[in-house]
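The other protein chains are all here in position, but one chain of the complex has been omitted.
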Amino acid sequence: MSAILEIHDVDKHFDISGSFLDQLQLSKGKITRKRTVVKAVNNVTLDIQPGETLSIVGESGCGKSTLARTVMGLYKPNKGTISYRGDRIDHLNSVKMLPYRTKMQMVFQDPYASLNPRMNVRQILEEPVRFHNPDLSRSEIKARVSEVMLQVGVDPVWASNYPHEFSGGQRQRISIARALVVDPEFIAADEPIAALDVSIQAQILNLLMDAQEQRGLTYLFISHDLSVVEHISTRVAVMYLGCICELATAKELFSNPKHPYTQALLSAIPRLGGKIGGHVRLSGDVPTPINLPSGCAFSGRCPHVNERCMQEIPAQLKLESGSVVACHGIEEGRI
Amino acid sequence: MRTRWQRFKQSYMLYNFLRDPVAITSFIILAFLVFTSFAAPIIAPHDPYDSSTIDIMDAQMAPAWIDGGSSEFLLGTDAQGRDMLSTMLYGMRVSILIGVGAVCLQAFIGIIVGLLSGYVRRLDNILMRFADVQLSFSTYMVAIFIGAIVQTMFGVAGYDRVAVPLLIVIIGLAEWPQYARTVRASVLAERKKEYVEAARVIGLSRIRIMLRHILPNTLSPVLVISTVQVANAIMSEAALSFLGLGMPITKPSLGSLITAGFEYIFSGSWWITIFPGILLVSLILVINLLGDWVRDFLNPKLYKG
Partner (left out) sequence: METLIDIKNLRVDFALRSGTVRAVRDVSLSINKGERLGIVGESGAGKSVLGFSIINLISKPGKITDGEIIFKGHDISKYSYDQMRKIRGNRISMIFQDPMMTLNPVLTIGTQMMETVLAHMDVSKKEAEKICLEKLTKVYIPSPEKRLSQYPHEFSGGMRQRIVIAISLLTSPNLIIADEPTTALDVTIQAEIMDLLLELCKTENMGLILITHDLAVVSEVTQRIAVLYAGKVVELGLSEQIINNPQHPYTQGLIQALPQMAGGKKRLNQIPGMMPSLLDMPKGCPFEPRCTICIERCKQEIPILKELESGTQVACFMRNGANKR
């Protein structure tokens, strides 16, 4: 089976040092130029198989959204390649990218910010169809939009209403409809349920899973709700400070987490009717992606840290179970 | 499914407006002033631009209710014998025309510059520094400079013809950075929102995203400053006229009427200055009051002063 999307050794850094004058700094009587770089994504290698749901979990600020946006071509990676069904797409200009835009779509987190408040639902949904299929007639476009609206559970009667007239869950349905309306194969969903109510989350998740079944979609699913991730994913990648520390099938990861960070993360999930206090306590603070540790990104908080972890960045190690872990401790058999 | 009109009737804007007596009063007065000024050729009793109907013998006649007044000239006449009421109506039309025209020009330049500098990061520095330079010249310096050149180029007679477009250009050029800054600020806020990213994921071109997605969402602050700017532009024009750089006395605006009457105020003909003055003040006042309401309604935090 060949991957639908291959991400190879991708780095994404943001230069936040501002204009030239802001970068100049006076130190020890000398003026030097200093740059501040946020290393949001570092050396990420991933492949996404057709029809699967690959989830990315990790703490806030670990680079999940940045990775998804880089995959979608919203950011250009600083290093590495991204290929869609074998074709490199990371360096394409916006015109060459167009054919891939109908194949890859994205659903965003904030249902309030992701719909243009000045456009009504019909305009929002018709725009992508018309843009990618200029020769469709009005009625064909309309039919296509109505069909997708029905599929996501928004009555086409509401097409002339504006986003602010809908609830958060309905807006998220419209967002999903906008992604589906160009008939994509791959959807990156960046925390699509994080802003929704508990009783609505299940509706949206069901909608996403139904759409996957009907259209054979592949998902890159980002969430920090681990129980949701466990339920809907085929495979899960755990990110920490821009690096992938563990990648395994959902079953394997949740039943047998290898990486110390994964273990800490899983132990912290609140369990219905459980008792608090059993979680792995991490010492230290989350470092910022501006000053990355020189060795393993997790070395500052890891309970199993040794000298080597502080010096050397761990390589991705493929285990027998098929999962991939980046940890010196596991490589050396210490953990 | 509702029509636009139904939407408008149910909108919060109308409700808020109807609850605000100041806004309603201002709106009614403004509508009345604008209507009468543009209907001046029909409703004004005399035509001040037609020199054949003007009789110098009628000069400086007092308003009708004062001794020496004539019922033919309700608010008296000016130093050239023109009917004050008609001249003021025509003058207000010129003032409003210049004010609105200048603001359209400002908005046009300002919105384009603001959009570009907000959305195309590379242009940002250059355009904004350019705006700073522009702002550091005062309107009057620009006006004195251009006005003097044009007056010598065209002569006094020719200047009459180009005065209105010239003033529009002068005032328009002087104040566009206001718009550019406002639009840029809201473009910077909007471009981070996810709907813009969604538009990029669809593959729309930058220009289309700018015009179709970002621009409509930056228009509220533009509307807010527009009301204030119209009032400012009318005031600028009046001030320029007062300095002798604005509308010539043959085609007076409210400002040049005030100036013209100023010489006679001590000879007892106060009405030549006072009536246009009152009209100008009320016009500016109602525009500003209405502007306040628009500002409070659209965004209580956005633009103060």
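For clarity, chains are labelled A and B in written order, and residue numbers in each chain start from 1.
The definition used in the following text is that a residue touches a chain if its C-beta (ideal position, glycine included) is under 8 Å from a C-beta of that chain, and two chains touch if they have at least 3 such contacts.
Remember, it's a predicted structure, so these values are computed and weren't measured experimentally.
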{"item": "Absent-chain contact - pick from A:Ser227, A:Ser294 or A:Ser321", "value": "A:Ser227"}
{"item": "Among A:Val121, A:Ile174, A:Leu265 or A:Ala297, the residue in touch with the chain that has been omitted", "value": "A:Leu265"}
{"item": "Positions on subunit A contacted by the hidden chain, ascending", "value": "59-60, 167-170, 197-203, 205-206, 209-210, 224, 226-228, 230-232, 264-265, 267-277, 279, 281-282, 285-286"}
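FYI, only the chains that are shown with their structure count from here on.
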{"item": "Subunit A and subunit B: spacing of chain centres that average the CA atoms, whole Å", "value": "50"}
{"item": "Complex contacts: residues of subunit A adjacent to subunit B", "value": "19, 69, 72, 74, 94, 97-98, 101-102, 104-106, 108-110, 113-119, 127-128, 131-132, 157, 160, 175, 178, 182"}
{"item": "Residue numbers on subunit B that touch subunit A, as the complex places them", "value": "1-2, 125, 193-195, 197-206, 213, 216-217"}
